[in-house]
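Attaching a single structure in structure tokens format; questions to follow.
Omission of a single protein chain aside, the complex is shown with its protein chains in their original locations.
Right, chain A next:
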Amino acid sequence: MDIYSDKTLISSIKQNDQKALELLYEKYFYSLCNFAFNFVKNAEVSEEIVSDIFLNIWLKRDVLDIKSNCKSYLFIAVKNQSLNHLNKNKVKFEALEILDKTGHITEKSAHSKLYYGELEKEIEQILLELPTQRRIIFKLNRIDGLKYIEIAKILSISVNTVQKQMTEAVKFLASYRPQLKTSLTNGIFTLFYIIF
């Protein structure tokens, strides 16, 4: 499906090729909808936001000037539209407020790990235990393949924050390592203790 690069698609769109727009739409539909969903928490609204962005791209194709790469452009547009939507509906996106706090493994996740024991958990389940902000960042990198600098730009945060959140997420994944199941609260530190 990805035989066309974003660049090719964009230049075809500029030449009035609606099929190219649809291919681009297909390419990023799920990623963008999922990203929007983080903010608006409603599947229908998410789809609406994403399709409006593509409608806009089509209508403004003559003057379209995508300076950064196309992918970042789309994610930024989705974020802005999602926040606009929340703003319009007087909802505050709480995750943005905890942006620069570096969280630790919470009681709740520690508990659920005890509970699940040695069962291999679905990775999606594991990710759900991450704080919203960290999960968004992790998915943007791991699933959508965005670079730290792109994520930083999309979320208007520093590259350093992205780096920190990614490290925390990876640590969290590591905390599921079977040897660890006995001592969770001390987390990784304990792991090293056991090893040495």
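Note that a residue touches a chain if its C-beta (ideal position, glycine included) is under 8 Å from a C-beta of that chain, and two chains touch if they have at least 3 such contacts; residues count from 1.
Methods note: contacts and distances are computed from a predicted model.
Q: Just to verify: the chain that's not displayed, which of "Dehydratase medium subunit", "FecR domain-containing protein", "Osmoprotectant transport system permease protein" or "Acetyl-CoA C-acetyltransferase" does UniProt list as its protein name?
A: "FecR domain-containing protein"
Q: When the complex is taken as a whole, what residues of chain A touch the one chain not shown?
A: Residues of chain A in touch with the missing chain: 18, 22, 25-26, 29-31, 33-34, 37, 43, 45-52, 54-56, 58-59, 85, 87-88, 123-124, 127, 139, 141-143, 147-148, 163, 166-167, 169-171, 173-174, 176-177, 188-189, 191-192, 195-196.
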